[in-house]
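Only one protein chain is missing from this complex, and each of the others stays in its spot.
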Amino acid sequence: MRAAADPVLVGSPTDGELSDRLLAPVWRAGGPGWKILFLVTFAGTLMLGFLVSYTVVEGIGLWGNNIPAAWAFAIINFVWWIGIGHAGTFISAILFLFEQKWRTSINRFSEAMTLFAVMQAGLFPLLHLGRPWFFYWLFPYPDTMEVWPQVKSALPWDAAAVSTYFTVSLLFWYLGLLPDLAGVRDRAPGKVRRVIYGIFALGWRGSVRAWRHYRVAYLILAGLATPLVLSVHSVVSSDFAIGVVPGWHSTIFPPYFVAGAIFSGFAMVITLAIPARAALGLHGVITERHLDNLAKMTLVTGLAVSYGYICEYFISWYSGDPFELYQYWVARPTGPGSVVFYLMILGNVIVPQFLWSKRIRRNAKWLFIASILINVGMWSERFVIIVMSLEREYLVSKWHDYAPTWVDLGILTGTLCFFLFLFLLFLRFVPFISASEMKELAHELKEEEKAANA
Amino acid sequence: MNDRNRDTLNRALAGDSGGLSRREALRLLGASAGLAGLGACQQPPSKKILPYVNRPADVTPGMPDYYATSMVLDGFATGLLIESHQGRPTKVEGNPEHPASLGKAGVLEQASVLGVYDPDRATQISHRQVVSSWPAFVREVARHGPSQGLRFVLPPQSSPVLADLVDAIAGHHPGARFVYHSPVSRKEAYRATQAIYGTPLEVQRDFSRAKVVVSFEADFLATMPFSVRAAHDYGKRRHLAAPDGDMGRLYVVETVPSATGSVADNRLRSRSRDIWRIAAQVVSALLAQQAQGLPPALARQITAAAGSVGPWAQAVARDLLRYPGESIVVAGDAQPAATHLLAQVANHILGNVGKSVWLTAPAILDPLGDHDLAGLVSEIHAGAVDRLIILEGNPVYTAPADLEFERALARVRQTAHVSLFDNETSAACKWLVPAKHYLESWGDARAYDGTISFVQPLLRPLYAARSVIEVLGLFSGRAVISDHELVESYWQSRRPIGASFRSWWQTHLQRGVVPDTAAPRATAQATWAQAGAILASAPADGDSLEIRFPVSPAVYDGRFANNVWLQELPGTVTRLSWGNALLVSPATAKAMRVSDTDVVTVERAGRRVRAPILEIPGHADGVVSLYLGYGRRGSERAARGVGTNAYLLRTTDADSFARDVTVTRTGEHHDLALAQLHWDLHDRPIAFSTTAAIYRANPDFTERARGPAPSLLPNYGRSGNQWAMTIDTGICTGCSACVIACQAENNIMVVGRKGVMGGREMQWLRIDRYYKDPSKPDPEVIHQPMLCQHCENAPCEYVCPVNATVHSPDGLNEMVYNRCVGTRFCSNNCPYKVRRFNWFEYADPSIRKLQRNPDVTVRDRGVMEKCTYCVQRIRRAEIAANLGHRDLRPGEVQTACQQTCPTGAIQFGSLSHPDTDMVRWRQQPRQYDCLHEVGTRPRTQYLAKITNPNPEIK
Partner (left out) sequence: MGGVFPRWSNTVFWIVVVCLGLILLGTPAFLMIYVRTPQITGQFKPLKQPVEFDHRHHVRDDGIQCLYCHSLAEKSATAGIPSTDVCMGCHSQIWNESTLLEPVRDSFFSGRPIRWNRVHDLPDFVFFNHSIHVSSGIDCRNCHGMVGTMARVYQVEKLTMGWCLDCHRNPEQFLGPAADQPALGDEEAQISGVNVRGAKWRVIPPSLTHGEIDEAFVPRRITCSACHR
């Protein structure tokens, strides 16, 4: 009985207590810390808005991109953000289907994280176009030119995958939110709040009939979301895998991109969960057990990523392809910006190994640091794959180094701020942990206890 | 950042609109309109159409016309055909009938068309910076009667009309003097011939029949007069049709790696001041074998001067003696008279004179330069000059520094400058009369070989401009008349007997050249009168650091410095654009403890300049060199402040190279706009080269890079015309004429210095330069013109999400700009990196846009572009053939690069025409595909470079 020794829920609170504890933050005014963070991230979001319009007006020449490195920060950020999203879906969908109890207290905000991450990611495929105002040519529709998108290219699929992913994540998150919105509506002080939350609650009454439909719908969406976890990043990975570029042209990419995605996603969940639970005093519902499990998932996926690296290097050696040999054994470890390469090794290969130790897995501080390093490592991985491969391509005469401009860096920071900004709003105005599911969990646990005692 | 870009662009493309331009704003609106599907095709019919009132009989709107004219550079004419769209010259081609061109054109000719539309041209006659008028200038000239103190400074001239005017002026102004000044002086060559034959003569050479060529720093394939013709002959002679073919042999002794040096079979690096001695060694080695025809005294003198003859000279001499009468020994214009003398001695000993080499009267006036700037300046200081008329040229900038010409100018009462630009000299003169560009002028000139050709205008002068002969006309005491009348009346008086002038005039204007007017072979006998003296005047050696001032292959002596195409053109061997650098050999750099981009101070005789270092493998040791033509400070915006002014170190006694130079580091750095940063092949199957011997023994040495690559995809269908290109890297000199031709034909924009440094250059065709073994002090150079390979399995095509780049049934890899959304996936996936992206709105809003080719889309911001095999020419030819109810003839379609390539290294055509060079070449065993193993099946294929080094030379 691990559950007893090591609970996913501390004590046995009544429904009322739970509702109070979990819904309270919604009408408790944000503390000074929240306010400061809010202002900072809001400023960052404004900067993002400015830089985006600047880029659209002047052209992406404002970025550091060049020939050969025609893709850089925009695509890196895109892949990184969309990857982060994956953990959310993984937790809320796959763990749901596997009926993992510990998911309950973290699924709500990891779904939110997914949503916000995908919003950041979705920005880039649009922005990185030379002529963003023609983005819609990537979608198949009967136009007056009688020209259609090219299905051999990965990019139209990309566009489709990302938009699907966003839609499904949104619905999934919102559906899960319904009962709690209703809960907030009913407990909220003041008519205004009641009306607002009431509108979003879509008139949820919690009748048995409603619950039955709700369950079915939730299950279906979970079923829909599950394949997306695998498909979306596989499609993204083929943006590179279908290319002839040494360092891109590889069949390992889809699985290893998915692993990387979930890896980075879990790291981000940890990065968000630890401060959040500290700030909102939710140690009771987000327990060491959760951290432990998250850390374990991170470790597993991290190992999968490392395995991907090993494969790449082995194949490059085994194939004897001079271009790949140079790319993997010379350009990356010793070429321009090899620092990033070592950051990647540190974050994605070395750091996860520490998670073998239970003490670190359950130590919030260390885990937090590790998660940050992993996030950095995963960003570096995308840099290595995209930029470094292009910097040292086939034709020696066109080897050229890449350096980001302040606009590149500004946009990256901007998306980070925008992401946190949305997350702060979420913490403030939406039940951060699914109260309804927690209550359900509490009951289940009581049942289990009874069973155990009897 | 943006400002940085804008600055660059502003400097590069004079007058780019800064900030949020109207265009940008509209585009943003367009974004929403685009959503409504308007982006692609439709716009309300609002534009006006203005038809002709009377349509000229020879103008068909929508169809280009071609007119013959000639471009004159330092007196020597190159015949050209100019493509004109409704009176708007857009493109320069060679004139097949002109001996200096034979249908080919060099870099400067190709780029000249942009010059006429230069936004920085002088537009108004001004007096003391105040706008004045032509009548005022005429009055000014008329005000003073005949005077003693009248002086003219103008570039070397060969124009009969001008010569006639010169006589007239001499008659009207007794004591008037003409100074023919060019910083690229050929005086030494004439001094040598005068010493031999008693009168200055021009040495003519026929490279098409030379088995062995020895060049003493003569860049006869790129920068010397008549080089386009020389390159044409050389290419014909040099192309190796079969492994056992005869390709002759080229020896080059030089200081700074040049186009010619880069294709040499045996290259010897030497300081400029030692080259004459190497020549002497070769000659004395020859004399050892056979000495008749040469005064014994001279022979002894040469042998004495030569000292001990090294093995190199020995081997060269033996090689030369194998082919008496079939070799050419040539010395460069920068070399002292002694070298020219020795070269001519060698030609005499080898019996080349009268065969592969002959002599004619010089085409230009006053070849020896009896009056030179030095003389003029002393006259000025003596107060003997009251009126100084400077016709074209830019002496304040180009004159030897020790003359302090600008200061001298200030002392002349009346000075006038007839100039295309308001440049350094104009600023120092009282009058500025805008000069006509040659595409606006009437005139005539002789080619290097003496052939007469005409200069006829393609358009009315854009500004209040006057041509040199018009201004000279004012001083001739005759009535004031236009250059048209001057030229026509002159030739009317000299028309061949019997012929009706009109028809004679019309036909030859149309052909652009008067056939059979080449100078007859001079019969002068070699008397060797002052040969000894010349030889004695040869420079001494000694081991002080030397500096060499080569003329820039791009901006020449600086007169083309405001031509943005030329500024952005990477140097043949330096690959440096937008500026010059102090070139040194890696060894010397190590000795001086400097490396690339280090800014150093170069000091000579109290004069100093600052320049960044650029290491060039193959550069002679113990020498630094600095291209002329940069560091301008005139009003030309693109040229201003770009690079270092080498003239500041040049003095009368040392105008092509100087000794006793000191180089000291400043500790600062200056980024160089290098178009290529890596040149080690890393054993990759990119470019191949080998020696003739190895090729003969093993013809299939390119085997691993040819033939059909294994592929899962079906073979590409081959019905009808299938376009393809074959490039012989063996005869590519890297002269880059093709690059400019492509730029002119395809509306390719320039991106400026920052753009090049950022890896964003736009040229569709670039010439990659690889060093076979970079570690060697003098590595072999391979020039590889790299353009879209039009792969049959094109990696760019299947990754484009919107079908913007697709394959045509006739084997073209098409790029549809207006469909491109700019994902740049195609460029990432292009192994050859030949795709170019419009990172900004590069389209030049200035008057330069008048040069654009109306048959080619001007690309918008955010779209990809690349070489199209000049598809507009293909389609035009197809339509013409279709109208004529016939099939395309072999060779009917020429790409711009192929058309202009002086050595004919680029061949283009349809695979369905088996008996064309293009097809024949690609069946040679040395054919290879670049990056063959990637499996792209490129339609552009290469022939490996074959060199024929002398086995006796280790």
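So that you can tell them apart, the chains are marked A and B in the order they are listed, and the count of residues begins at 1 in each.
Going forward, a residue touches a chain if its C-beta (ideal position, glycine included) is under 8 Å from a C-beta of that chain, and two chains touch if they have at least 3 such contacts.
Keep in mind that what you see is a predicted model, and the values were worked out from it rather than measured.
Within the complete assembly, B:879 is the residue of B:499, B:693 or B:879 that touches the hidden chain. From the options B:49, B:130 or B:712, the residue with contact to the chain not on display is B:49. Contact between subunit A and the absent chain runs through residues 141-147, 185-186, 191, 194-195, 198, 202-203, 205.
Seen from subunit B, the chain kept out of the figure touches residues 35-38, 40-55, 60-63, 719-720, 806, 808-810, 812, 814, 816-819, 855-858, 868, 871-872, 875, 878-879, 882-883, 885.
Everything that follows uses one rule, which is that only the chains that are shown with their structure count from here on.
Rounded to whole angstrom, the centroid-to-centroid distance between subunit A and subunit B, based on C-alpha atoms, equals 57 Å. Those residues of subunit B that touch subunit A in the shared complex are 1-2, 5, 20, 24, 27-28, 30-31, 34-35, 37, 39-42, 676-684, 686, 758-760, 766, 768-770, 784, 786, 795, 798-803, 819-825, 827-829, 831-833, 835-841, 860-864, 930-931, 934.
Interface residues of subunit A facing subunit B in the complex, by the touch rule stated above, are 54, 56-62, 64-71, 128-138, 143-145, 147-150, 152-156, 159, 239, 242-245, 322-323, 326, 390, 393-400, 405-407.
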